[in-house]
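Input: a single structure, listed below in structure tokens.
Excluded from the complex is one protein chain; the other protein chains are retained at their positions.
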Amino acid sequence: MSTAISLSDLKKSFGQMEIIRGVNLDIRKGERHAIIGPNGAGKSTLFHLISGHYQPTSGKVLLNGEDISGVMPHEIYRKGLARSFQVTNIFPNLNVYENIRCGALWSCDQGYSFWRQVDDLEDINLKTEQILEKINLTHRYKVSASLMSYAEQRALEIGITLAGGAQVIMLDEPTAGMSIGETEQAVELIRSVTEDKTLVIVEHDMGVVFDLADRISVLVYGKIIATDSPSAIRSNKLVQEAYLGTEMISDA
Amino acid sequence: MSHLTRICRAESVVRKKRLRILWLCFAVILLALPLVTSNFGITILTQICVASVFALAYNMLLGQGGMLSFGHAVYFGLGGYASIHLMELVGNGVPVPLVLTPLFGGLFGLIAAFLIGSFSTRRAGTVFAMISFGIAELVAASAIILVSFFGGEEGVSSDRTMGPAFFGYEMIPQIEVYYFAAVWFFLATYAMYHFSRSPAGRLANAVRDNAERTQFIGYNPQKIRLVSFVASGFFAGVAGGIFAIQYEIVTDSNLNTAASGLVMLQAYIGGIGYFVGPVIGAIVMTLLNTVVSGVTDLWLLYTGLLFIGTVLLAPNGLTGLIMMHTDAYHNRKLATLIKPYLLGMLPLTAAFIGVVSLLEMFSHRNEAAVGDDSMLLFYIDVDISTWFPWVGFTLLSLLGLAGLRVVIPVVRASWDAANEMQILSNSTINNESDS
Partner (left out) sequence: MFETIIFSLLNGLVYGLLLFLLSSGLTLIFSMMGVLNLAHAGFYMLSAYFAYSISIHLGFWYGLLFAPLIVGFIGAMVERYGLRKVHKFGHVPELIFTFGVAFLLEELVQFVWGRNQLAYNKPEILEGSLFTLFGADFPIYKMFMLIVSVVIFIILLSVLKYTRTGLIIRAAVGHPNVVGMLGHNVPLIFMVTFGVGTALAGIAGAIAGPVLGTYPGMASGLGGIMFVVVIFGGLGSLGGAFIASLMIGLIQTFAIAIDASLSDVFLLMDIVITEQTFMYDIWVTSLSQVAPLIPYLMMVVMLIFRPAGLMGARES
């Protein structure tokens, strides 16, 4: 099986602080891969490094075998990697429909066109409507994004990430702050929309992690201490030590 | 076909039909307006056309792209200077119909905007605003020094009637100039609206809202800003070209920071959140500039007060005040607002007359020759050497302000009532962000 994302000896420092201290990880094509770890382990930083939001201090990021370390975020996106954010990161004054449509624009080969009219672009509107249906926001399509509930905004966040049809999807704590019912819905949503795609997910809710993931990596203080199947991770001694005091295992 | 798809298609058809009617109305109004005004009116209408194109171009940056520029008159002015030079060339025998001048001005503005925008659009916010201000100061100072292109303090001038006639159309009478400006106004407005509905226009909105996120949907925010900036520079240059034809002279006062500030005022007072906002602002400000300035020396003070009032009390501008009533309109409750509004107008008018009179009397006392104590205020002869008008207008102002305090809650309550149904039943319809 070939790899979608491959990290080799990836490091990132902020001043004196080394946050990511040499990460090696291969994420296979088509798998759902979860990254877990205690607070401050560097999970979000790792996401920022892969998606080009931060530049690595040293080491390499490969996407489908191509070196993307130091490449601008929009170019990484164009190579087929889309991500969502932990803190909701949408276009607040655009309505839901426009939010999704913006997310789909690049994949419809529109570039920076200023002569075509978005309303006349059949394929892009169709794509937008499909995504809206998937994230269950069809009935809210005209509402300004800033006026929606928190859970709806999280769904929209995922929708924008998916709209371009990227093959590698990275979700940063998609269910953070959701109620139990909302979380269940979100998991179903994530499962259905990432069919046939590679998913990398950072999540604190162990229920979600063990429910979704094919494989799990545990990140502790900037290093990956284990990568394995959920059942193997559950019984891993190192992981249990790292999580001592938090009841991750019993939770799941 | 999904349910939503069907709705969207139906809505899209309706909207297109409605838009076509709106454009038609716009064209008819532009054509018919000169029939109902005097010569002076036609001059003002021409000015409104120029100001509207410029303000719309400006709002491509501020309202749609979130870029606050304190130096956009640079592109207007450069377009104007270039157009004057073109007119000179035409006068010397170069066979170009002068009706195309604005296109030439626009190209000049476009090139300038591309050169400057290629570095100034790297950042938005305060840094962009300050670069635009610095460039504007630089260009304005250069305009005085570089005499061969800018003509120094006197500026450059030319004659619009020297070129070959365009289908018998020579632009000698003011009415022909108006129609020339009106046609360009229509074309430019149409093109700018078209732009706002294109991928580049939508992306400009996205960058305005959240530049970071656009990177993660595959776009370079700087490039999006640059596209908007260049387009905006083009239309500012078009406006400069129309201006050059109308006035046949362009000076440094057309591209300095004061001119840049004025266009921001226009766009903001009109309402930067709406496509038509800048046009409303341009109309109001042009009227202040022409009609009100003929009546009082204090018109710039009133402009400033209007602007500060807009920023504090109506951040969505005059258009926002009008659009506040769409919900009531959909509820068919607009009529219920007439009475409270009339009631509100009473103290508002009193306060307005009182305050304006006090300001005018104060200014008259300062400025007029000693002994010249009589003046005309709201069709009333007033002698400011007596105490009576001072006390009277002070009382009127206070009465009006006190009345406003009483009336505003009433007006607000009726406005809430007229909009209430809407919140319950079809909140989804009018929350559409019209940006």
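Just so it is clear, A and B label the chains in written order, and each chain counts residues from 1 on its own.
By definition in this document, a residue touches a chain if its C-beta (ideal position, glycine included) is under 8 Å from a C-beta of that chain, and two chains touch if they have at least 3 such contacts.
It should be emphasised that the depicted structure is a prediction, and the values quoted were computed from it without experimental measurement.
Among the chains on display, the ones the left-out chain touches in the entire complex are B. Within the full complex, the residue among B:54, B:70, B:108 or B:274 touching the omitted chain is B:70.
For the options B:236, B:282 or B:298, the residue in contact with the chain missing from this view is B:298.
The residue from B:174, B:220 or B:363 that touches the chain not shown here is B:363.
When you scan B:311, B:324 or B:346 for touch with the missing chain, the hit is B:311. Considering the full assembly, B:146 is the residue among B:146, B:172, B:338 or B:413 that touches the omitted chain.
Mapped onto chain B, contacts with the missing chain fall at residues 62, 66, 68, 70, 119, 122-123, 125-127, 129-131, 133-135, 137-138, 141-142, 145-148, 257, 261, 264-265, 268, 298, 300-301, 303-305, 307-308, 311-312, 315, 359, 362-363, 366-367.
Rule of thumb we're sticking to: only the chains that are shown with their structure count from here on.
Residues 51-53, 72-74, 77-78, 82-83, 85, 89-95, 98, 101-103, 105-107, 110-119, 125-126, 129-130, 132-133, 138-144, 147, 160-161, 163-164 of chain A are the ones touching chain B in the complex. Of all the residues in chain B, the ones that touch chain A in their complex are 2-5, 8, 12, 15-16, 194-195, 197-203, 205-206, 208-210, 212-220, 223-224, 227, 231, 427-429, 431-433, 435.
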